[in-house]
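Handing you this structure, nothing more for now.
With one protein chain removed, the remaining protein chains of the complex are shown where they sit.
Up next is chain A:
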Amino acid sequence: MANQLDSELMIPNEEIGNTLDESVFATLLRDLKRIGTKLKQVLIFRGDKDNLRDWDLWGPLFLCLLLSVILSHGAPENQSSLVFALIFFIIWIGSGIVTINALLLGGNISFFQTVCVLGYCIFPLNIASIISLIFNNIVVKFIFAGIGFIWSIISSISFISPFIPTNKKVLAIYPVFLFFLSLSSIILTL
């Protein structure tokens, strides 16, 4: 009886297997692979509910730090640390506000899921900021920041909107729009 219960409680997961025996490198590689699949989903605008459910904050933290480092590198010398802090502040507080708004509108979603999704959806803006750092031209910056802005908005809508009631989707999306607009405006000026 006890054996039967144990076998029921043990979830057979062939992908992961026993994580205690494996090396640290294998664990890191698996996490990186998971982050990679989520980034791919962001780029092809395909929100998958099952993949959203196992949220992680490593990917958003990595992307947030990357964007902060890039933009603070492009800032004037006396301001670089403050720009770093600003980007960090906007990403975490802003995604928190967007999530609280979605919860108040009656969205059936957990807090860290939405924070995770918004963190991954910064990825197009990351690419835009790298390109605008290489080509220091205002026209190129404008074009690529605009493309990244639209891209991240569409992918975040495709992830979040299945969880919001149908009549309130516009209301939930408007703060997302403001969030990415503030980030891409900082890319433009630096």
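By our rule, a contact is a pair of C-beta atoms (placed from the backbone, for glycine too) under 8 Å apart; a residue touches a chain by one contact, two chains touch by 3 or more; residues count from 1.
To be clear about the criterion, contacts and distances are computed from a predicted model.
Undergrad: Could you check which of "Protein yipf3", "ER membrane protein complex subunit 2", "E3 ubiquitin-protein ligase RNF181" or "GPI transamidase component PIG-T" matches the UniProt name for the chain that's left out?
TA: "Protein yipf3"
Undergrad: In the complete assembly, which of A:L20, A:I44, A:V139 or A:V170 touches the absent chain?
TA: A:V170
Undergrad: Could you list which residues of chain A touch the chain missing from the display?
TA: Given the touch definition above, chain A has residues 75-76, 78-79, 82-83, 85-86, 90, 101, 103-106, 167-168, 170-171, 174-175, 178, 181-182, 185-186, 189 touching the missing chain.
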